[in-house]
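What follows is one structure encoded as structure tokens, with my remarks underneath.
Complex shown without one protein chain; remaining protein chains in place.
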Amino acid sequence: MGAFGYLMIKEAKQFFGNPFMPMVLILLPLLLMLVVPLAANMEVRDVRVTVVDRDRSVLSAELTDRIFESGYFVPASYEDTYDAAMDELGRGNTDIIVEIPEGMERTVGRGGNAEIFIAANAVNSTKGSIGGGYLSSIVTSFSEGISGAGNSLPLKVVPQFKYNPHIEYKLFMVPALMIVVIVLVGGFFPTLSIVTEKEKGTIEQINVSPVRKRDFIFSKVVFYGILGIFAFTISFLIAHFVYGLASNGGLLEIYVSAMIFLVFMAGFGLIISNYSDTLLQSVFMMFFFVLVFMLMSGIFTPVSSMETWSQYVTYCLPTRYFVNILRAVCLKGSSFADLQFDFIMLSVFAAVINAVAVITYRKQS
Amino acid sequence: MKEFFAFVRKEFLHIFRDRKTLLVLVGLPTVLIVLFGFAISTEIRNVNIGLLSMDDDISITRLMQKIDRSEYFTYVGKYASEAEVDEAMRRGEIDAALIFPAGFIPAMFGAEGAEMALVVDATNPNNASMEVMYLSRIVYGYFGDEMAGSGIGMPSDMPAGGASLTPNLRMLYNPQLKSSYNFVPGIMGLILMLICALMTSVSIVREKETGSMEVLLVSPVRPIYIVLAKMIPYFVISCAILLNILLLTIFVLKVPVEGSFFWMILVSLIYIILSLGIGMFVSSIVKTQIIATLICGMIFLIPVMMFSGMLYPIESMPVALQWFAQVIPAKWFIEAMRKIMIEGVPVRYVTTEILIMSGLAVLFFTAAVVKFKDRIE
Partner (left out) sequence: MEKDEFVIEVEHLTKRFGNFTAVDDITFDVRRGEIFGFLGANGAGKTTAMRMLTGLSFPTSGTGHVAGFDIRTQSELIKKHIGYMSQKFALYGDLTVNDNMELFAGIYGVPRNEVKTRIDMLLDRLSLSAEKNSPVKDLPQGWKQKIAFSVAIIHKPEIVFLDEPTGGVDPAARRQFWELIYEAVDEGITAFVTTHYMDEAEYCNRISMMVDGRIDALDSPASLKEKYGASSIAEVFDILARGAERSE
């Protein structure tokens, strides 16, 4: 066993010596994979509707019933005036106000046209547009019902939701959370451990020893890489058995991309540690880049929705490729052949960042 | 009092000497707010559409041209079989495809009507729903016009003669449906919490680790003043960061401030104090910087991102998590800011939020001071 082996043993002893760290290693993937998908949900469901029925007629009651029958909306309250409804909206107790004008039934009875006023709180634009849009389509189809026109067009568009037939938001989030696990374990852990060695001065003791730069870096990369794969495996097992992802195989694609990405994160962490003298600095830099990696690359919100210039920025983020690969493999059953570009880019990032890491790690000043 | 100011001065010196950290403290929020303000978005754009049609009908070609002209969609090309469509979707070339069966057009003009399929990649369910909504609207509208032109049937979005109801949909507070209106208050909550709590806790724990805290504690200054002296510089820096963020939000991201400026600042200041208190509290219970980081990072940062309503609406969560969200300080800040900044409602609508944040701040500070005293005795 060479120096490398001894360094690995040392890392293991240090890591498992403090029960806090192994606990984080296990709890992190469990919580991320089991609890976060419940919360990380942009599904628009149970939209709260306040009805201001100023007509109080049979027809207005039918319309109200039709709205809540859809299963999409839940009644928040019934108000007498629009102002009272706005008050509820301001307090955050309701999302959409539907106002049925006075004399609607009479107008419609005379064969006239009445306007149903719908006001959606669009601060959350997804919810506002989906909820509002769906509500107005209910009103339209209700209107067709009363006018007796029926479905006026002999055409039916049948939507098919591929890869996620029940349009569950969870399935979108779970592959992304597997990435968060690697970012945290593979990126933060080694960085913190190196900077601590710097602050305590133990790195000096290693530097005067015959240990090669290479071995010291590798011992950290390999050790935390193993932990990263361990945590990733926990999250993969959860993804597979709890959420039923990657049911068509793709194990190889998933693990190869995870390995490449781990190598990237480790190299990245090394660069941060090379450039910081204190833990505080390294932590801030790490958080900064991790936030960029997580929020900019389509992990939580889709890349295609970004402003065009920021979409170009995402090409510089390895997480973009990794999240593409994981989502495609887990949900669509894509293979290496389908994802060549992403695999190549991910590998390029890993290679470049590690070259930079090795260059910047200087033993001799 | 003189000793107190000497301490405050020392703390300022610490911070200003460490240029790298200072740079990060100022640069980080700037970059984050600009990047995320522009980047975090859930609007649909640049949706690539494919076509699978058994016939070469001119009206289908025109439909595709119409789709391509709309701001959301780009027509990529025609595929020969379902297998090809499937492969293109797996490669990520297209996000949705229109599939017309053979004899679609004649069938539509016939008695029985026609059916077509709209296949969408539902990896991202929301985008898929919106794509379906917009695309079907275009398809119905297009064929409606076609048939109206040929005198058969009625366009669906026109009042069908006689009695009808017309929905008049208005998007309140955010008529252009910009995602940034929703996310910016969240990003502010995240950044302020990250900087204030992490900065305070790690730097205090650092003094503990290096032993300089002991030196302070044996000095004649009362412990409570030591705590305060540590807070003041961080409070000042946090205020500078807040100002920076607000200016960027208003002038770069162009998010309007609809409500009262005064209350917006006040709410932010309460939140900053609360975050500093959390940092203080964390520093009083942990011994090493790594653990302080992990606690602030994993126990505060992730929940702020996931459970505070920053990205994901709280009301879509399971009830247990909705309860959990109530104890996340950032949740109250984000709600209050959304109401004041974006909705512009009067302050009486945010009294709950303000009271809760103030209560939490008092709680954390008391806990920190009590813990701090414990340690000395």
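Labels for the chains are A and B, by order of writing; each one numbers its residues from 1.
In this text, a contact is a pair of C-beta atoms (placed from the backbone, for glycine too) under 8 Å apart; a residue touches a chain by one contact, two chains touch by 3 or more.
Here the structure is a predicted model, which means the values were calculated and not measured.
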item: Visible chains in contact with the missing one; value: A
item: Contact residue for the chain not shown (choose from A:L7, A:V139 or A:V303); value: A:L7
item: Which residue of A:I206, A:V222 or A:V348 touches the chain not shown here; value: A:I206
item: Touching residues (missing chain, whole complex) on chain A; value: 1-3, 5-7, 9-10, 13-14, 17-18, 200-202, 204-212, 363-365
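Rule of thumb we're sticking to: only the chains that are shown with their structure count from here on.
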item: Chain A and chain B: spacing of chain centres that average the CA atoms, whole Å; value: 11
item: In the complex, chain B residues that touch chain A; value: 18, 20-21, 24-25, 28, 31-32, 35-36, 38-47, 86-87, 89-92, 95, 108-130, 132-133, 135-136, 139-140, 143-144, 147, 153-157, 159-175, 177-179, 181-182, 190, 194, 198-199, 202-203, 206, 289-291, 293-294, 297-298, 301-302, 305-307, 311-313, 315-318, 321, 325, 335, 338-339, 342-343, 345-346, 349
item: Chain A residues within the chain B interface of the complex; value: 20, 24, 28, 32, 35-36, 38-46, 48, 63, 89-92, 104, 108-130, 132-136, 139-140, 142-144, 146-147, 149, 151-165, 167-169, 171-172, 184, 188, 192, 196, 276-281, 283-285, 287-288, 291-292, 294-296, 300-302, 304-307, 309-311, 313-314, 324, 327-328, 331-334, 338-339
